[in-house]
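The structure appears below as C-alpha cells.
Left out: one protein chain. Kept in place: all the others.
Up next, chain A:
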Amino acid sequence: MNYFPDEVLEHIFDFVGSHKDRNSVSQVCKLWYRIESYSRQKVFVGNCYAIGPERVAERFSGLKSITLKGKPHFADFNLVPPDWGGFVYPWIEAFARSRVGLEELRLKRMVVSDESLELLSRSFPNFKSLVLVSCEGFTTDGLAAVAAYCRQLKELDLQENDVEDHRGHWLSCFPESSTSLVSLNFACLKGDINLPALERLVARSPNLKSLRLSRAVPLDVLQRILIRAPQLLDLGVGSYLHDPDSENYNKLVTAIQKCKSVRSLSGFLDVAPHCLSAFHIICPNLTSLNLSYAPGIYDNELIKLLRHCHKLQRLWILDCIGDKGLEVVASTCKDLEELRVFPSDPYVGQAAVTEEGLVAISRGCQKLNSILYFCQQMTNAALITVAKNCPNFVRFRLCILDPTKPDAVTQQPLDEGFGAIVQACKDLKRLSLSGLLTDQVFLYIGMYAEQLEMLSIAFAGDSDKGMQYVLKGCKKLRKLEIRDSPFGNAALLMDVAKYETMRSLWMSSCEVTLGGCKALAKRMPGLNVEIINENDQMEFVGGCDDDRQKVEKMYLYRTLAGQRRDAPEFVWTL
C-alpha cells in the first residue's frame, strides 16, 4: 500500500465509519496512523478522563465532532456524589485554544456550566449540533447563549438533563435570521416557555424535522405548531391536557392528520388519560414510540393506541401497560426491536408486569434485540423460554424491583435463566442482572458471553469466584459495574492487566479493601484507581489497617492522562 498517494488512502478511510474500525485502521502502520488521524472527523471518547483534550486536538487535526462521556453509569442512580467531576469546560477551552473547527458536541453525564456553553457558542463559528444527555450544571441562560451566538445551529437536543430553569426567554434568543434548525428537543425543561417565540421559531424553520416540547407547551400551541410544521418526523408532545369537546381539540385532530411524516412520537408529559385517539391516525406510520414519561395514560388507552402501531420498532413504555398490554404489543408489533418497560411506581410492590409479559413479547416479536424490563418477578422457566424465542439479544437488561428475589415459582436462584440467555444470545453485548443469583450465573457468563462488553451486577454472587469467572471469561469486556456483591481483593487482583483492556470498573459496597486497591494502583500505573470517600468514612492510613478498611466506592479506569487534577476532596486517586 506504500505506493498509494495519501489522498487515496484518505478517501478510502472515508468509508470507514465506526470508531472501532478507524481505531484498527490507525494501528496498521505509521502512515495509516497519520492519515487516519488527520482525516478523522468524528471522535468518540468514552471516558473524558482517559485522555486530555490537548492530545485529542493535536492528534485529530480535522476534528469536527466529539462525543464525551463523564460520570460512571451508576451516577444515574445517585451512587456518585455531586461534584465528582466530569467537567466539559476544559475540553471546550482547549479546543478553542487549538482552533479546532468544532461543529458537533455530544455529551453524556457531564457537568456543563453556563460558562462553558457561552464559550462554546462564541468559539466555534461553524458549530451546528449540541446534544446533552443526562448532564447538569447549566441553566437556561447557557441555552440562551447557544441560541444567540451559534448562527448555524441545526440541532439542540436536551435529553433528560437537570437544567436550572431561570425562565428566561432563551427561545427568543434565536435571532430572527436563524432558519437552520433541524432538531429541537427541550422536553426536559421544567419552566415556562415563551410560546409566541416558539411558534415564530417553528414558522421560520422549514427544515425542522424533530421537535420535542416541554410540559409548558399547551395543546393549542401544539396544534398551531403542527400546522406550521407538517414535515416533522419526530414529535414530542408537551402537555396534553384538554377538554375533548373543545374547539382546540378538534383543531388538533385536523392538524395531526396532516402530519403524515411523523415516525417517532414521545412526550405526553402532562396528559389527560383519554382522547389519545387523536393520534391513532399517525400510529400506523410510527417506528418509535416513547410513552414512558406519561403515567397518566391508563392501560386501556395505551392498548387502544398500540393496536394501531404495526410498524413499531422501538417502544418505551411504563409498566402500567400490564402483562395483558404486552400481549397486545406482541401480537401487533411484529417489527419490534427494542422494548423498555419502566416502573411507574418504583416503591410500591405491585408492579404490573411479570415474567408473563416478557414471555409474550418474546413469542410475538422475533426481531427483538434490545430490552430493558422492570418487573415484579421472574422465573427461570420464563427466561429460558425467552432465550429460546429471541436469540438475537444484543442488550438484555432485567431489573426485578426486589433486588434479590428468587424464581417466583421455584424459589431457586435465577442462575439458570440468565445462563440460558447468555448461552443462546451469541451477540450479547450488554447484560444487567437482578434477582437472587449465585456464583453459578457468573460461571455461565464467563463461559458463554463471548461478545459481552458491559455487565451490571447488583446484589449477586457468593464469593470472589463469581467476579473471577467473569474477568477470566469475557474477553471483550469493557465496562464492569458491581454493587453490593461479595467480591473482594482476590477477585480484584486476580488479573490486574485486564483492566487496561477495559474502559472502567466500578465496585461499590463490595468486599474490596483499601489495601487491595492500593496494591492494584501500585501494580498498574496506567490506571486511575479512585476511591470515593463520602462522609470521611475512611482514613488514608498506611500499614495493616488498610486491609481492614473496606472501600465503599471504587472506580478505576485506564487513562493516558494520569491522575486528574480536578478531583474533589472526597475522591482519592491512589
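In this text, a contact is a pair of C-beta atoms (placed from the backbone, for glycine too) under 8 Å apart; a residue touches a chain by one contact, two chains touch by 3 or more; residues count from 1.
Keep this in mind: contacts and distances are computed from a predicted model.
Taking the options "Proteasome subunit beta", "BUB1 N-terminal domain-containing protein", "Mitotic spindle assembly checkpoint protein MAD2A" or "Auxin-responsive protein" in turn, only "Auxin-responsive protein" matches the UniProt protein name of the chain that is not displayed. Within the complete assembly, A:C320 is the residue of A:C48, A:C320 or A:I361 that touches the hidden chain. Set against the missing chain, the residues A:S26, A:T379, A:S504 or A:T573 yield one that touches it, A:T379. Only one of A:D270, A:E453 or A:E530 touches the chain withheld from this view, namely A:D270. Residue A:E160 is the one among A:D21, A:E160 or A:D427 that touches the chain not shown. On the side of chain A, touch with the chain left out of the figure occurs at residues 74, 76-79, 134, 160, 162, 188, 190, 218, 239, 241-243, 246, 270-274, 292-296, 298-300, 320, 322, 342-348, 350, 352, 355-356, 359, 363, 374, 379-382, 384-385, 387-389, 391, 399, 401-406, 408-413, 415-417, 419-420, 423-424, 426, 432, 436, 438, 440, 443-444, 446-448, 450, 456, 458-459, 463, 465, 468-469, 472-473, 483-486, 490.
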